[in-house]
Structure formats: C-alpha cells, structure tokens
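Removed from the display is one protein chain of the complex; every other protein chain stays in position.
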Amino acid sequence: MSGGDILSVKNLCVDYAVGRKKFSAVRDVSFEVRRGETFSIVGESGSGKTTIGRAILRVAPVTGGEIRLLGERISGKIPAERERALRQKVQMIFQDPMASLNERAKIDYIVSEGLLNFGLFKDEAERRAKVERALREVGLLPEFASRFPHEFSGGQRQRIGIARALVMEPELLVADEPISALDVSIRAQVINLLNRLKKDRGLTYVFIAHDLSVVRFISDRIAVIYRGRIVELAGAEELFAKPLHPYTRALLSAVPVPDPEIESVRQVVPYDPAMHDYSRSPARWIEAEKEHFVLGNDEELALWRKA
Amino acid sequence: MSGATKAPAPGAAAPALLEARDLSISFSLRGRRLNAVRGASLSLRAGETLAVVGESGSGKSVLAKSFLGMLDKNGRVDSGSILFGGEDLARYTKERQWLALRGKRIAMIFQDPMTALNPLKTVGEQIRESAALHRGLDRKASRLAVLETLDRVGISDPEGRYRQYPHEFSGGMRQRAVIAAAVACRPEVLICDEPTTALDVTVQAQILDLIKSLQRDFGMGVLFITHDLGVVAKVADRVAVMYAGQVIEEGLVREVFYDPRCPYTWALLASLPQLGVKGEELYSIKGTPPSLFKQIKGDAFAPRNPRALLVDYEEEPPVFDVSPTHRAKTWLLDPRAPRVEAPDTIERLRARLAAGSGGTGGRP
Amino acid sequence: MGSYILKRLGQSLFTVVIVVISVFMLLRLMPTTGYFTREDYVNLDETARTAYLRNLGVLDNPVVQFGRFMGGLAKGDLGRSISIYPRTPVTAVIAEKAPYSIYFGLVSIVLSMAVGLGLGVSMARHKDGFADGAGTVYVTIVRAIPSLIWLFLIQQWVSGVMGWPMVFYSDRPVSWILPLVSFSLSGIAWYAIWLRRFMVDEENRDYVKFATSKGLSKKRVMRSHVLRNALVPLVQYFPQQILLTIAGSLLIESIYSIPGMGGLLVNAIRQQDNPLVQALVLLYAVLGVLGVFLGDLLMVFVDPRIKLEGSSGKAA
Partner (left out) sequence: MRREPTRLGPELFRPAPFDEAAAELTGYARYSYWRSTFRTFLKSPVSIFLLALIVVLVAASFAYPILSPTDPNKVELETSLWNAKPGAGHPFGTDGLGRDIWARTWHGTRTSMLLGIVIAVLDVGVGMIAGALWGYVRRLDRFMTELYNVLNNIPQTVFLILLTYIMRPGFWTIVTALCSTGWIGIARFVRNKVITIRDAEYNVASRCLGTPLHRMISRNVLPYLVSILIMEAALTIPYSIGSEVFLGFIGLGLPIETVSLGNLVNLGKNNFMLYPYQLAWPTLVLAAITVSFYIVGNRFADASDPRNHV
C-alpha cells in the first residue's frame, strides 16, 4: 500500500441471501483509491458496483475481505470511535434525487442531519451558518432551507444531497451514479460542482457509474466490473486508448456518442462470458502495462494485445 | 437565412406522414391548468426516424401520447391539429375512431419493459392479441404470425417463448417482446417513448439496432422520444428539440448537431461531457425548467440563458427557416439581432461540419 | 410448486394444532355452570355438582382432559350437548343444522358474487360517475352501520310491506327471500368494493396503457386485462369467504330463526352450552384456516409468478 492511498479494498466479498439461495454481489474485489483522485467503478446494473460503495460506508454486509480507510480497518466489527470518524471522513451521494431525500423533513434538517448526529456545532447560529454555507457551495439559495424537498427539481435535489454530504467536511465521497437520474441540462451542473469541490477541497471520489462517457470526463482511474468481479483497471485515458478485456471493449463500443458522424460508422462489439476457457489456466489479475490491470490468463492476454 | 414563416413547412422533400401543427395540450390538476404542450409543431415522414429530444417535463411524451389519443383523463388538446392520413386526429372524439389507428397504423413502445407487459398473460398471447385484432387472423394463423414476429425481433426459440410469462424474460428480451407486439401489424408509424432508458448500455445498443432494422424492413416512420443525445445520434435522421412544451429547433440530424441555432440546443450539446474537454469546466445550464402552471412570457429559456436578449423576455420568438430542412425558434435569427457567439463546443462542432462530407443546410 | 404446497400445508396444520390447543385451553376457563342444564344446576347442591363435574371429567388434570379430547376428536366425537339438546352428541346436532346453513350460504354466495362483482366492475368502469356514487353510498351504509341494525330494519319493514312472514318456515318459500337477500347484502358490498379498488389500481398500470396502444377497445382492455388481473388478488379470499358463508351467519340465522349453525352458536352461547360452543368455535376456526390455505393454493394456479417465488421460499 503506497503512502498516498486513502482507501484500500482487499478481496472484498459481499453475499446476499435470497430465500435459501446465496447470491454473490461482489466477489474478491481489490483496489486502492489515492488521495485526491477520482476512482471510477463502471458496470451494468447488477454488477455489484453499488454494493461496493455501500460496503465502504458499512451499509452493506461484508462477508469476506476487508476495507481500510487511511490504514485503519473499517469493515467488520470496529470500535464506535472509528465508526464515528468514518461517518465524518466518508460520505455518500445517491443516485435518485427523488428517493434520497426525506420528503417529510425540511431542507434545513436534511442538510444538518449529520451535524446533529455528532453535535458538530456550538450553537444554533453556527448550525445555521454551516447549513447556509453548504447550500451556497452547491449553488443554492440559503432561503431554501425552510422548504420541503418536493418543491425542488431533480438537479436541485441532487445538489441538496451533495450539501448534506459536504456539511460533514468529508475527505472521501462515494458517488453512486449521481447524475444518471438527472436531466441532460442538469448533469453538467453537478459534474462541474463535483470537479470544483475536488479542486477546492482536495476531495477524493469513488465514482460509481454505468455511463462510460461521463466517467471518462471526470475520472483519473477506472475499474470495469462485471458480475461482481473487476475485469480491468487502468488510468482513464489508457483504458479508452487500449482496452484489453473483451467486456471493456464491448462496453466501450456500446455507449452511443452524441455525434452522428461517429455513430454512423461505429460497430457494437458483443461480449459473451462463455468465451473464456479457464479450465487449464485460471484467470489471474495481471498487470499488462504499468498501472493497467486485467483479469485473464496469459494466453488470453496475448490474444487481447493483438486485437 | 429566410424570415419568419407562417406555416410550419419543414422542407419539401417528402410529404408528412404524421404532422402536429401548433398543438397545445393542457392538463387540469386540482383546479390549476398545466400547459404541457404549448403550440408545438413537428412532422414525421414515411421511412424516417425523427428523434424528439427534451428533458423531463418538456412535453415530449405528452405530445407522443396525443398522437394515439392516449392522454390521461384530465388532459385535453386545446388547439392545433394532428394530421395523419388526411384526417385531423385532434378532432377525434370517439374511441371508435382511435381504434382504427391504434396498434394498426400507429403503434407505440413504452419506456419500461418490466411493466409494459401484463404479468398474468403469456407473452405470446399478448402479441397475438393485436395480431388477431388488426389483421383479422384466426387463432392458428395469428399464432403463426406471432411466432414469425418473435423470430424477427431476435427472440430465439419462439415456440417455447410464446408460452412463457413476462417474468421469465430478461429486461432486453421483454423489450423485444414489446416491440414484437407493436410491430406485429406492420404499423406505418412507430412511436418509441424512451425505449432503452431502463436498459443496460450493451442491451440498449441491440435494441436500437433492432428498431433501426425493423424500420428499414417495414418502411415505418419512427418517432423516437429520448433525452439521450447519444441515442439520437445513433438512430435519428432528423431531430426535433423540445423545451417547455414547444419544438424550438427541428432539422436533419447533422444540422442540429453540427449547426444548432437555438441557445437551448447549444447549451444541451455543450453541456455533454463527451464533447467537453477534460480538466475544463463543462458548459452548464443554470437553474431549472420553468413551471408550466404559469403563463410564460417571451422565450421560456430566457431566464436560464446568459446570452438572452431583452426581447426574449418580452415576446415569444417566431420560427425561422435556417435551411429548407432546418427551422429554429429564436430571436437570434432575426435580422435585427446582434451576432451572438455560441459556446466553444458548438464552434468545434461546426468546424466538424465544414471538414466533413458536407450536409444540406450549411452556414451561409 | 409441489414443495410450496407442502410447505403451506404444513403451516396450516401447525395453525390448526395451535387453534385446537388454544380453544381447548381457553374453554377450560369457561364458567362451569355451562356444564349443567338449568334445572340440574338449581336442583343439585354443591357436593352433587362437584360430583357431577368430576364424573364429566372437567375437574381432571388439563393434560389428561386434553388427551381425552384429542382421542375423541380422532374418533369424530366432540362431546355431548348439555343444555340445548341434552345428551345429544354435538356432531349429530351439527349434522342436523348444517344443511340449512350450507343451502343459504351457497345461494347467497352465487348471488353476492354475481351482483357484487358486476357492481364492482361498473363502479370501476364509470369511476366518479353515477354507478360509482350509488355503489359507494350502498357500500358505506352496509359497512359503516352495524349490520344488526339494518338487518333488523329489513326484517321488520320489508316483511311488513310485502306481507311476508317475519321468520323462516322451511315449507314456505316466500319466507326464504328476506334471509337470502340479507345474507347477500354485505357479500355484495364486499365483492364490489374490493373489485373496484383492485380494478382502479390495475387501470393505472403501464401494461394497460400498452394494451390500449395496441388498439384494444376499452371494453376489451377492461375485460381481458384489468378485470382479469384485479380478480387475482381477490381470488385468494374466495375460499375463506365461501367456507365461512356456508357455515352460516350468526345474526341472520338468529334473527329469522333459521335452524342453522350460526343460530345454533348464538343459542349455545346464550344458554352456556360449553361442549356445543367448543365444537362450533373449533369448526369455524378450522374452516377459516382451511379457507386461507385453499386461497393460497388457488393463487398458485391463477398467478404464474407464485411458482418461482414459492420454490425460493419467499411466498410467506
């Protein structure tokens, strides 16, 4: 683990019980997140990407492996003190701005919920000031504090959700598809906001998404996840320039580009997981290029490199 | 660049198959009126795909539903007309009139394939329902027609799938089944209301390809409603951009992407991260769309438009023809308007047009 | 699917066992006067009463009693009536009464379903229209006002106006009309209100919009999609409704002096005939459990989604 890592996830496994059957949402996932970077996890619905985000925040059960924040273990049983520290240092932004705000509470309460939980203010005036500052920071008017979530549009609600996380002054933000439920014209607001906060506050992001085009714009490194396993991990530009794993290629080829000229010639590459034959030589986590990892065996890798 | 036009005449290439003229639709909600569509005009020609782009609340879905007479009970067409097959659908009052069209000549695909199928009926039965109804086939013949359609939309083992229930299908397969039910009668117009929004990207690509190939084979006019400009670039021949219940720009896909004229279209394109430069601020649109409960004075986008003119707050802009196939509703095209610079992204896109193989409506 | 049925069957048996034990235990708390006919109670002195009770076995260890009770149950012996039909086996009493309840129940089930479901459909089809309004008023009256009151008023007024007998005579068919109507009134309201609610819920679903967009007429969408799907959640309750209806109505049988099981229970309670009360309560409870079980079973055939859920053990 290098000194710059803020978060490290090692061999993480998350299982859910559905009836009597066990369902593995996340299998043997490892990665590190460096301070000040945007680390993205990309995958389709049901790939386990959301579960990883939730496991970091201790709201999904970890069945194997461990998660460390600044070197301290935050998965499994941990002392209350460390849990408290975790809640302040790591915060989350949610996908659906319509579902992630308590409809029966005023914005004032929603934004200051974390402050109340940990008594992070001297007096009422300071709490108000903190709420006001958080709202301003996300481009909303302080007078919105006395209103209910229902009165706001999706983009505004999403920014309220960000204000709620910011008020805790976190170091790491887990953003779970924060823009996929937003209207196109609103997305840029939120992306700019996240990028500005990263610059101004030195925030680190774990950015969870299914849309590669957005991910490319904001990420430093990207992990591609398929059915609970990370299949490829590389720097953002490296991944787009030299995708190795066939699933990554399929994903890249499938995302429509808003340019009719490109679209008219683009070919979609299908991916069939049955193509892997790991009976003789099992898949390993290989560093194919510097800082560019892929899940496969040597034979496959040679093949992928040629393609 | 020509002046304001009275009639919406989007090019003379082919006669319109389905056309909305100055259509206004409102809903009554607890004593208030929501003006969902405010004088929108667009036209769809045979064999083409017209993408209607807009964000939620722009009225694009309402517009589409009105073409099938399927507005919610509290909604009504206030004015304007919907022309199809020599008739004005906006004048239709009886269910019987609509029954001659729905599913037979105009069909529709919905957003969420998980809920569009009746969970208690077999998939085959639900497709057969419309095949039997419109094509007058008996049980056996309609069953064969369904099997053929299932095969055509890429569902393997049609015989077995026919008897299965929707919950036994994956999301992508369900959407294929929905498409099969919609095209079973070879409609002239297929309306797709965000058909891939609920699907994964890899599945989305397949469904888009399917719709395109069906359109080619059947020669349908496809009205494709979406908010995703990537999808538009992939499927559309022409694009209509909607904002606050109006069509503010309509043109060939190359015209709208590479030479947009309305500030809202600029903003929409410029705000896309795919077109942005990494490390720089994205162009972003401030604020939120206007409430359609209120009367809107002037250009609905003006309060969010840093490039707005004073006149935008006073008077609604007329529609200007940019080219025979390209129309835009903005005061910037008025001869009196000053020259207003588009965002950098748009300039880059324009450069692309100049370098590219050349579209129809280039810059003057 | 098979495993699901077995699992549900096991659950129901468990419930029945719990019910039998609880009823038995609870009835040990009943006043012991319920074991005497009135004249016996008056005529006997304290020691004679105790001797009588001991003879009956009521004073034995509850476990012993329970064993004896279960033994009897296995042989179909539910004890003997005391005050109403002295020394007659309870099973014989019930066997004599049951046909009346079953007859009235069956006819009223047919009537309530036909009228109630029809009313529910027209309420849903013309939502907020006249049928809906009238139906709502009817349902409100029937469900909000205690049934004793309107049952009594119907008996008094209608029989007076029509000149029909006020009580039931098995040989005068005209006297069957009012009990039948009374039997059906609340059933009609029940079927109507629930069918309406489920239909209105279904009407707003996406698949209904899609079916409409396919060109199906409103009538056809209503019949082959909305009604069909709305009936599914209702079907689950049919068996219990039917079983409990044919088991008789306490109020109606009592008001019209119909010699059925419902009236019998009221009499047994009023005259504190413990063995009869015990047997009837047990019968009703078992019918209730059986009804719920059959309802769940029925769902397996009506709702194709259950089979999958059942196999993964999620259906409960």
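Labels for the chains are A, B and C, by order of writing; each one numbers its residues from 1.
In this text, a contact is a pair of C-beta atoms (placed from the backbone, for glycine too) under 8 Å apart; a residue touches a chain by one contact, two chains touch by 3 or more.
Here the structure is a predicted model, which is why all the values come from computation and not from measurement.
Peer 1: Taking the complete complex into account, tell me which visible chains touch the one left out.
Peer 2: A, B, C
Peer 1: Looking at C:41, C:103 or C:152, which makes contact with the chain not pictured?
Peer 2: Checking the options C:41, C:103 or C:152, the one contacting the hidden chain is C:152.
Peer 1: So one chain is hidden, and I want to know which residue out of A:33, A:52, A:134 or A:168 touches that hidden chain in the complete assembly.
Peer 2: Of all options in A:33, A:52, A:134 or A:168, contact with the hidden chain holds for A:168.
Peer 1: Pick from C:109, C:258, C:292 or C:306: which residue touches the chain that isn't shown?
Peer 2: C:292
Peer 1: If I consider the whole complex, including the chain that's not displayed, which of A:8, A:75 or A:95 touches that chain?
Peer 2: A:95
Peer 1: Identify the residue among A:39, A:152 or A:271 that touches the chain left out of the display.
Peer 2: The single option touching the absent chain is A:152.
Peer 1: Determine and list the subunit A residues touching the chain excluded from the picture.
Peer 2: Output for subunit A: 54, 57-59, 83-84, 87, 91-92, 94-96, 99-105, 109, 113-114, 116-118, 139-141, 147-148, 150-153, 156, 161, 164, 168.
Peer 1: Applying the definition given at the start, please give the residues of subunit C touching the unseen chain.
Peer 2: 11-12, 14-15, 18-19, 23, 26-27, 29-30, 140-141, 143-149, 152, 156, 240, 244, 250-251, 254, 265-266, 269-270, 277, 281, 284-285, 287-289, 292, 316
Peer 1: Under the stated touch rule, tell me which residues of subunit B contact the chain that is not displayed.
Peer 2: With respect to the unshown chain, the touching residues of subunit B are 4, 6, 29-30, 32, 286-291, 293, 302-316, 318-319, 331, 334, 336-338, 340.
Keep this in mind: only the chains that are shown with their structure count from here on.
Peer 1: What chain pair shows the greatest number of contacts?
Peer 2: A-B
Peer 1: Between subunit B and subunit C, what is the gap in Å from one C-alpha centre to the other?
Peer 2: Using C-alpha averages as centres, the distance is 55 Å.
Peer 1: Multi-chain contacts in subunit A: which residues touch at least two other chains?
Peer 2: Correct list: empty.
Peer 1: Give me the residues of subunit C that touch two or more other chains.
Peer 2: Not one residue of subunit C touches more than one other chain, so the list is empty.
Peer 1: Which stretch or stretches of subunit C touch subunit B in the complex?
Peer 2: 205-207, 209-218, 224-225, 228-229, 232, 302-305, 308
Peer 1: So in the complex, the part of subunit B that touches subunit A is made up of which residues?
Peer 2: The contact residues of subunit B facing subunit A are 55-56, 200-202, 204-206, 208-209, 227-234, 236, 253-254, 257, 267-269, 271-276, 278, 281-286, 288-289, 352, 356.
Peer 1: State the interface residues of subunit B toward subunit C in the complex, per the touch definition above.
Peer 2: These residues of subunit B touch subunit C: 68, 70, 95, 99, 101-104, 107-108, 110, 112, 115-121, 126, 129-130, 133-134, 165, 167, 178, 181-182, 185.
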